[in-house]
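The complex appears here minus one protein chain, its other protein chains still in place.
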Amino acid sequence: MTAAHPHERPLGVAVLGYSFMGKAHSNAWRNVRAFFPDVPPVRQAVLVGRDAAQVAAAGAAYGWDETATDWRQVIERPDVDLVDVCLPGHLHAEVAQAALAAGKHVLLEKPLANDVAEAEALVEAARSARAHGVRSMVGFNYRRVPALELARDLVAQGRIGTVRQVRICYLQDWLTDESAPMTWRLRREQAGSGVIGDLASHAVDQLGFLTGDSVASVSATTRTFVPERTGPAGPEAVTVEDAAWATLQTHGGAVASLEVSRVAAGRKNGFQIEVYGSRGSVSFDLEHLNQLRVHDAPGGSTLTAGTTDVMVTEPGHPHLEAWWPTGHVLGWDHTFTNQAADLLRCLATGTDPRPSFEDGLAVQRVLAAMEQSAADGSRCVAVGADELAVSVPVTA
Amino acid sequence: MTAAHPHERPLGVAVLGYSFMGKAHSNAWRNVRAFFPDVPPVRQAVLVGRDAAQVAAAGAAYGWDETATDWRQVIERPDVDLVDVCLPGHLHAEVAQAALAAGKHVLLEKPLANDVAEAEALVEAARSARAHGVRSMVGFNYRRVPALELARDLVAQGRIGTVRQVRICYLQDWLTDESAPMTWRLRREQAGSGVIGDLASHAVDQLGFLTGDSVASVSATTRTFVPERTGPAGPEAVTVEDAAWATLQTHGGAVASLEVSRVAAGRKNGFQIEVYGSRGSVSFDLEHLNQLRVHDAPGGSTLTAGTTDVMVTEPGHPHLEAWWPTGHVLGWDHTFTNQAADLLRCLATGTDPRPSFEDGLAVQRVLAAMEQSAADGSRCVAVGADELAVSVPVTA
Amino acid sequence: MTAAHPHERPLGVAVLGYSFMGKAHSNAWRNVRAFFPDVPPVRQAVLVGRDAAQVAAAGAAYGWDETATDWRQVIERPDVDLVDVCLPGHLHAEVAQAALAAGKHVLLEKPLANDVAEAEALVEAARSARAHGVRSMVGFNYRRVPALELARDLVAQGRIGTVRQVRICYLQDWLTDESAPMTWRLRREQAGSGVIGDLASHAVDQLGFLTGDSVASVSATTRTFVPERTGPAGPEAVTVEDAAWATLQTHGGAVASLEVSRVAAGRKNGFQIEVYGSRGSVSFDLEHLNQLRVHDAPGGSTLTAGTTDVMVTEPGHPHLEAWWPTGHVLGWDHTFTNQAADLLRCLATGTDPRPSFEDGLAVQRVLAAMEQSAADGSRCVAVGADELAVSVPVTA
Partner (left out) sequence: MTAAHPHERPLGVAVLGYSFMGKAHSNAWRNVRAFFPDVPPVRQAVLVGRDAAQVAAAGAAYGWDETATDWRQVIERPDVDLVDVCLPGHLHAEVAQAALAAGKHVLLEKPLANDVAEAEALVEAARSARAHGVRSMVGFNYRRVPALELARDLVAQGRIGTVRQVRICYLQDWLTDESAPMTWRLRREQAGSGVIGDLASHAVDQLGFLTGDSVASVSATTRTFVPERTGPAGPEAVTVEDAAWATLQTHGGAVASLEVSRVAAGRKNGFQIEVYGSRGSVSFDLEHLNQLRVHDAPGGSTLTAGTTDVMVTEPGHPHLEAWWPTGHVLGWDHTFTNQAADLLRCLATGTDPRPSFEDGLAVQRVLAAMEQSAADGSRCVAVGADELAVSVPVTA
């Protein structure tokens, strides 16, 4: 097994999946070189999906050279160098392991897997592949929101002092109405979990990303407010949680609160993060993704101290050089383009991208601890020691 | 023991305490009739404090007829009908019981007491007094913020459907700096607790006020981020919590998250409340106390659905008729004037005011459960059944 | 004519008028000493109104010792030292001149008068009185909003550099509905003007207050959108403007835009001010009167530059020492209490308060120029030179 890409031709990409995430990732591959001309040339080689007609239509619209229906064949193709997995979580482990074994770099949509065992297997596979120069990355795209990158930088530079309190919520409302129908996302056997895998995974990843800290223990609660919804065959039990709450204690001494919900009426994509340190704070809301709010009171006078609304669209802001002049805001999908650029740069320089599968496993362990605590009367649960963790330098 | 006030003279008020709360309550008594001319005449009879010179100066400034230093004498005075207790928590039980025993109506600043035993004794005293027409009230002044009263009304009318999720935080930052000095508020023997009694008490009271629901169980965590501060005699241990987190489950099936802190850099008086129901939501921030944000999407079309910023300054809004024209905003201290008016109306009509001592005890039990859970690894703790609770109709 | 107040007794105040402004001023006199104990003792001597029964009721509620119906008698009373005129604009000149002639200090509600001639007469009267130690002040209460005082200080300190552009609007919506009935405020013979005297006067005064600059020329437009409304006797012509626009050029080289309206649906008391200088900017909205937004980008890096939301509730902020702890917000009426305190301090120290009648005349001249320009096709009109202006040092 060796990384296959001969650098004299463009890097061949295959995306597996063509719905929501497949569309977003396709958009990234189609546009990455227009904004980041320094990254290696890339070719949209093949889009893969189960339905031949639908994937063909999607492939044509999204700019792919070919489409296919058999992912096993695709990952063996010599002109495919990078496999980008946008499939449901229960397929992650099998597909990504196979792709890595075939010597392909892998970008895997978040969350890493549906459970810790699968996540551990993926980390094992990534470690083996890494030894042969085959790279892997988890697609926590919010690590490439410029405002959050700026927040991470400010925290790392000590601008807010020692982090003490972190408040994270991710609130949506698409399940508020009791008459919203049953979907596969509300069945545990398919979705793995409800808001925990879908939303809390982003929240836990950001906690690590922004603070550089890791979670030691968790107390959690979950709730399904609407226990039954109407499915194709009549009333059906909802077997995943609608909302979850957790208090996380970190190894570094901080405490984070976390609240995620799909029944928070009025919140569309309300991923809100506040980090409080010993000398200041930063806060963010995904519904206003071009802004970061910063409080770092000057020592001398408090008369003009306050919270500063920073419009994160300056050329010096993370990833912004690539885009538009000051004040011309980015949208949600640009985070995937930034992510693609960072991954391509790592491939070009032979470095391991972040978030790594180890990062994804760390998230998975916290999610598992949340479920365990919730099942045990919110008792504080230690997060499993991560024996597989290796020291991966930050490259983002 | 009988309620003493002969209605042919103004109701005589004594305020005990002349610092922060004493000033705020004095302001309420001085102004209540100017805005609520329908309430019974009231006389600022006597202001009580330990330091004769200081209380004399305060009394002159705040409009009191007399000042005194011995609260025991004052509560026996025949021209005093209402005793308004603005003393530290550890004095609440003794003073209020004595005043009630003397047949005086009592307004007692929040929280009701420093522990459940004292709170229970106070409820006993209030019940006995009530039988003789002697009234009692706890001073949770935020129940008289018009925007929160409007929120309560909307919830009660079903405008947001069944309440499912409540998010409450109360964030301040005056202890952020590690060099902030030791004060009595950071010693458990004097203050009883840290943020729990001071801030979480307001949060828990609002939960009950806004939803009409009560807390069944609690999982909590507390933390002292700065364990030692410089006192008059050098370094001294901080024996109360800087911050606390809790997940509360209600008898009605809702889940509330609660986060309170004195080290949230940049938040001055950030009491933020969000109530999510099955058909809408309301949200509030004390730093913008004239506004309520309401989401109650119309059934037909979602094209102009969103969150409505309601400026709660219309004549029809709670308590607003008394004040200024539309758009002329109220301040923090006006809530105490509203509270005084409501109390006086209850005295005039012979009804029991809310929040009652029973309401205060209910809060106290939740705070105690928070401390118990935090001490026991965040384990979910049932809130003690309130055997003393009596059905008290809402009059506010 | 000599200032009458013998300092061995409290300063006797008479307020003329007991409706909206009379209530607000009464509130200020009743409370000023509770918050500003250093100012001279003050006595609420007499409240004056035309309707004996109504003024008696108001006087009792608002804390006045006496009430009266004949203002001419009241201004001659030896126990009255200060006459506070809260009457409609067309009565200002006669009443204030008489009071000054009687040797009484005068506080006159804004605007100074209904036209320039009256305003000039008032300045003459104020100048004569000043020579005898009799003080006078116009009640532009928004000069005592702490956030605006902070803005003035920052501008004066050069924090935003040279002022170039000022944007001021004052938007209300109480006349939006065409079926809103006719009132005296919409008849030119009684009200003098529409939004110009009522709202633009505040805007023009703030322009001078915040920048220290004065208006050289004006281009303006006015409009009555609803030309007829239903009065007691049927349809009646509206003879004042619903809205006005102006572009003002200052002697200092700045340009200010001004827009005032009573038909701006959704704006309740939207007095918004933005001041842009060569190095930064400040902005304010009366609907959020405890906040100032400040932009003054640091030279070195723009990465965290932005607009800072300053909560103007710190002890060091203007007038805030008197009030509550950090984060406990003030309301609209507190500006009148601040104003009363500043006036009393001037009386105590024998200095002339600001805004002076000269300040009021300067505003009046600009308003007159607005009307003249609007009547002449928006042609740019020079503002009349203020021959009466005297140098009055700022004392506020």
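We just call them A, B and C in the order they show up, numbering each chain from 1.
The criterion applied here is as follows: a residue touches a chain if its C-beta (ideal position, glycine included) is under 8 Å from a C-beta of that chain, and two chains touch if they have at least 3 such contacts.
Since we're looking at a predicted model, the values are computed, not measured.
Listed by label, the shown chains that the missing chain touches in the whole complex are A, B, C.
The omitted chain makes contact with just one of the residues A:289, A:305, A:341 or A:381: A:289.
If you put the hidden chain back, the residue from C:52, C:117 or C:255 that touches it is C:255.
Check B:102, B:263, B:310 or B:383 against the missing chain and you find that the one touching it is B:310.
From the options A:180, A:329 or A:348, the residue with contact to the chain not on display is A:329. Residues of subunit C that touch the chain left out of view are 160, 164-165, 167, 169, 176-178, 219, 221, 223, 225, 243, 245, 247, 249, 253, 255, 257, 259, 261, 263-267, 274, 276-281, 295-297, 306-307, 377-380.
Although one chain is hidden here, its contacts on subunit A can still be listed: residues 20, 23-24, 26-27, 30-31, 33-34, 37, 57, 60-63, 172, 174, 267-270, 286-290, 311, 313, 324-334. On the side of subunit B, touch with the chain left out of the figure occurs at residues 150, 154, 159, 294, 296, 301-311, 314, 316-317.
Operating definition for what follows: only the chains that are shown with their structure count from here on.
A straight line joining the Cα centres of subunit B and subunit C is 36 Å long. Taking each chain's centre as the average of its CA atoms, subunit A and subunit B sit 42 Å apart. Centre-to-centre, using mean CA coordinates, subunit A is 55 Å away from subunit C. Counting partners per residue, subunit B has no residue that reaches two or more other chains.
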